[in-house]
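What you see is the complex with one protein chain gone and the rest in place.
Which chain is which? They are A, B and C, in the order written, and residues in each are numbered from 1.
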Amino acid sequence: MQRIGVFVCHCGSNIAATVDVKKVVEMALLEPGVVHAEDYQYMCSEAGQAKIAAAIREKHLTGIVVCSCSPRMHETTFRKAAERAGLNPYMVEIANIREHCSWIHKDMEEATKKAVILARAAIAKVNLNTPLKPGESRVTKRALVIGGGIAGIQTALDIADAGYEVDIVEKTPSIGGRMSQLDKTFPTLDCSACILTPKMVEAAAHEKIKIYTYSEVEKVSGFVGDFTVDIRKKARSVDMDKCTGCGVCQEKCPSRKTPSEFNRGLNTRSAIYTPFAQAIPNVPVIDREHCIKFQTGKCGVCAKVCQAGAIDYGQKDEIVTEKYGAIVVATGFDTIKLDNYDEYAYSQSKDVITSLELERIMNAAGPTKGHLERLSDGKAPKEMVFIQCVGSRCSDNRGKSYCSKICCMYTAKHAMLIRDKYPDVNVTVFYIDVRTPGKNFDEFYRRAVEQYGVNYIKGQVGKVAPQPDGRLLVQASDLLDNRQIKMEADMVVLATAIEPNPDVRKIATMLTASIDTNNFLTEAHAKLRPVESPTAGIFLSGVCQGPKDIPETVEQAGAAAVKAIGLLAKDKLLTNPCTAQSDILLCNGCSTCANVCPYGAITYEDKEVNDHGIRETRRVAVVNSALCQGCGACTVACPSGAMDLQGFSNRQIIAEVDAICR
Amino acid sequence: MQKLIDRIRELLADGTVARVLGWRTGDLPYNPEPAYFECEEELQDFVYNGFCGANLSKYMIEASRLEGKTLVCLKPCDTYSFNQLLKEHRVDREKAYIIGVGCKGKLDIEKIKKQGIKGIESISGAEIEEAAESLTIQTIYGEKTCAYKDAMLERCHVCKGKEHQIYDELIGDSSDTTDADRFAQVRRIEAMSPQEKFAFFQNELSKCIRCNACRNVCPACSCRKCVFDSTKFDSSQKANADSFEEKMFHIIRAFHVAGRCTDCGECSRVCPQGIPLHLFNRKFIKDINELYGEYQAGEDITADTPLTHFTFGDAEPSIVGERG
Amino acid sequence: MSIEKNEEFRPKIVAFCCNWCSYAGADLAGSSRLTYPADVKIIRVPCSCRVNPMFILRAFEKGADGVIMCGCHPGDCHYSTGNYYARRRMTLLFSMLDFIGVENGRTRVEWVSAAEGVKFSATMNEFVEKIYSLGKNVRLEDLRCRS
Partner (left out) sequence: MYKIAREKMPQLYRRIAENKELYLPLEIGGQANFAVWEEGDTAALDVLKTVKSPKDAFFPQSENLYTCKRDGKKLSIEPQALKEQEFVVFGMKACDLQGVQVLDKVFLADPVDSFYAARREHGTIVALACHEPEETCFCKVFGIDCADPAADVACWMIADELFWKPLTGKGEALTAQVCDLLTEAEGAEETVEAEKENIRRIVEKLPYMHLSLDGWNADAQKEKFDSPLWEELYKPCLACGTCTFVCPTCQCYDIKDYDTGHGVMRYRCWDSCMYSDFTMMAHGNNRTSQMQRFRQRFMHKLVYFPANNNGCYSCVGCGRCVEKCPASLNIVKVIKKFSEEKAAGGEQQ
């Protein structure tokens, strides 16, 4: 039997003016288990807390109920006070007789009656409380960043600068990501490579950062503070230590027909290659699928020409197992496939291109060495059409329902750059809305229209038809003038929607991080915890969480780093003790609970049980209290009642219900 | 049936299976019981006829713990239950050798007796071989006949189909015996006024004697310890001391199996008081189908179960009132 | 209002509120002095997904006349997905209660954010009024509790 103390706060007149606090004390004393009750002016004051402490000590209280303001206000205060007096902090319950009672009721009798019932419910609950102790777990002071684009690089740099080790795992042969493919960036028109390359170099040179390129995360186990990750280092076929990056192998490689991923397939590369000149590491990989040596066994030119003897055809994939305290996902995006948008003739005409392809065409290192030309015949275009929202803001199932966010701005950038460099080219942009929230964004767009004479038409393009003469007939509607437009263009650029990198689904499953219907990783809270996954210890950086531009990505990368640093700075983690627990004897092992757990906190083990003398091995649920956040979804999903939530147990809630309905 | 027995004998003899879970012939013409057979001579009592309504899936929970494989005879509708148990890790597929047995509708002795047929000595027409149109019943009060359809279990009138969902081999033909709308009665009740609904269920549930037959026969109610037997929830009640308790028991039971109930109809088959317990389950199934998309538990074991899954655009609970 | 008309009957109403949104919304209603009848008593739960249908039936058993559950708006759940599960569970439960003839107005779910003190108070006023109009719960009560 508990020995319960009840403390009724006047809160000055906030409570006492409407609730007869003496009556509450008197009635509380009649409840089972209550051995002490008193009221006081301000329970949260030093003096009030001292009264609580004194009563705990003198009356040997095992639980207390404070009738006061909302627990959201002072629950922590009273828990700490109880703890100082030697009582387990989870033996404290609050009856909210201010926000839920005195402040909303005017009639004293009625308010007092309600306060008595609320106190009674809290007493009934605390009668069933048990002392709880937060668990502890160690923190491995190293972070893993998945993805080596600008988001991953920035996150890694920030974490490393704080003094923690960081590993970056990048799937492709080089870090740099999408940003390395861009020519210029809005709204300042900086050269993308010029601002990205120093960051790449800095990351590579940082003593706290280890970069695994051409590598993938294979397996993740463990939980916040203590993840174990298997990383597959794919065989590069080139010895990283010996290679000097001279590039001779690439020049001499006889297999040159592979579409270049970096240039979006607009030109080709050799089978041994580095994706781009500034690649980090500047060590090529052999694409075994297209390598003559690997396919036929006859060739070996690269090994012959390599002065350093770095070519190693026998290299095998290697699995590295590392421990991490925090994991940041920065897997980025790709543009969507345009299979559902035949009307734009993307697959029929070489002169219909995506914006990302235009970036490569405009880039001096790109397939046309930076000359704006039609890919079909190499002629300079005179008339260019940009189509916005291709696959974005789509109300049917063909594309994405969301706004890709970056297209308005990069199209303004493209239009401006073309008009600047080739003033004789006419540029027309078909848009639904022009969205330019962001610092200097609208000014940028207006410059495109006002200074550079870009022709913006609000309207949708219905069809792009290649003509016999090689030009493209664009049929559109002008929504403002309410007329149909037919115009001929030399090139059409599609502002193609972006979507999360398709690999993210696999990674999310490994991390038990939740993902939304568009494959974006879900944040723990849309507003208040935007860079954390609901799964503890997993953080989100960049477009994997939602569409964003470079400045936003960098901001979020920094924010994710701060959250990771906050975690790594701790020596150990105290876990919320109000977690779910499964009764091994009642558990059916049916997996229902695991299906509703948003944190992947429930696993199944075959355990030896002794069920009243019957010894057998059973499949039972095990809750990892470091991962469990205490929502209670599993407790209701569990049909046998094996799963219960500490601090909000079935019996506790039922006791409250009974006390209220009595 | 001979083909079935021959095959079982073979599998038992060559050691493929350690035992057989089927039906043993009863001492009355209509009461075969679920039974294990472990050797050739025991098989002489093996029977499979129209009265073998019992769903043997649930016995496989226990059988999964035994050494060696258990051959189990499952009718098409029983295989849904087996699948569901498999999904919930309650049975071990490796421990089961499933013979999908043919089914042309199972018989309900209560329905025969309700027609005033009593003192039954023998029944012919319940054998499985050919689909009989009628039953001939010898009684101490003379010979009676009864149309096969009129003696069929309620669940067979809303048959889920003749396809077995899981099996190692099939023996015997099945037919789809559907001749009624599965949700007709649910719809009829839905159309009643609250007073009528309440009166209907009060009348039915007042018969409940809390024998727990419905729960214990139910393949979805496979908890090691039911919440109503456990002290953990403060819900341990044995008797219908107040009319509330039956409601609590049957609503919660239906809720616990919602999305998992395959509508095998065993609950209604075994209720000694003839309470149409399947109505609770069907109501949930109908709601799930209408609100969250067609779902048949036990059909696809990889599918998301309705109550452990959601969509962002799910109906709000207020739809209950809005539907009228 | 019907409250004055019916002096005798004071309903018992249990409100389950999730800690993160609705309980805070109720706090805000309090600090904004937005009144609602004292018949409503709030039980704090971590999330709407913690509310077991058994709790709701238990409340009726013990004499409650109405039960309302409040949680974060769909999409805003502190635990991401809790209220989505709760929504399905409660929809089915309420539908079943309706099916067996328990007046549908006695149960309700409302999504109330921490900023919606006004909505909290309005919802409670509306719900209490509804319960007054329905009168005493007799269809789901254990009569032994009256003694």
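Definition applied: a residue touches a chain if its C-beta (ideal position, glycine included) is under 8 Å from a C-beta of that chain, and two chains touch if they have at least 3 such contacts.
Only a predicted model underlies this, so the values are computations on that prediction, with no experimental measurement involved.
One chain is not depicted; across the entire complex it touches A, B, C.
Although one chain is not drawn, the whole complex shows that of B:18, B:43, B:132 or B:217 it is B:217 that touches it. Residue-wise, the contact with the chain that is not shown comes from B:31, picked out of B:16, B:31 or B:195. Residues 62-63, 142, 144-145, 147 are the ones on chain C that touch the missing chain.
Taking the whole complex into account, chain B touches the unshown chain at residues 26-28, 31-36, 54, 59, 118-121, 139-141, 203-204, 206-207, 209-213, 215-217, 225, 229, 236-241, 266, 269-270, 272-275.
On the side of chain A, touch with the chain left out of the figure occurs at residues 30, 32, 612-614, 658, 661-662.
As a convention for this text, only the chains that are shown with their structure count from here on.
Spacing of chain A relative to chain B, judged by their CA centroids, is 46 angstrom.
Measuring from the averaged C-alpha position of chain A to that of chain C gives a distance of 34 Å. Residue numbers of chain A whose C-beta contacts span two or more other chains: 596, 637, 650, 654.
Among the residues of chain B, those in touch with two or more other chains are 227, 233, 307-308, 312.
Residue ranges of chain A in contact with chain B, taken from their complex: 517, 583, 585-592, 595-596, 604, 611, 616, 619, 637, 639-641, 644, 650-651, 654. Interface of chain C with chain B (complex): residues 53-54, 57, 60-61, 74-75, 81, 84-85, 87-105, 107-109, 139-144. Looking at the complex, you find that chain C touches chain A at residues 12, 14, 19, 23-24, 26-27, 29-31, 33-36, 38, 41-47, 49-55, 58-59, 62-64, 75-76, 78-82, 85, 89, 121, 145.
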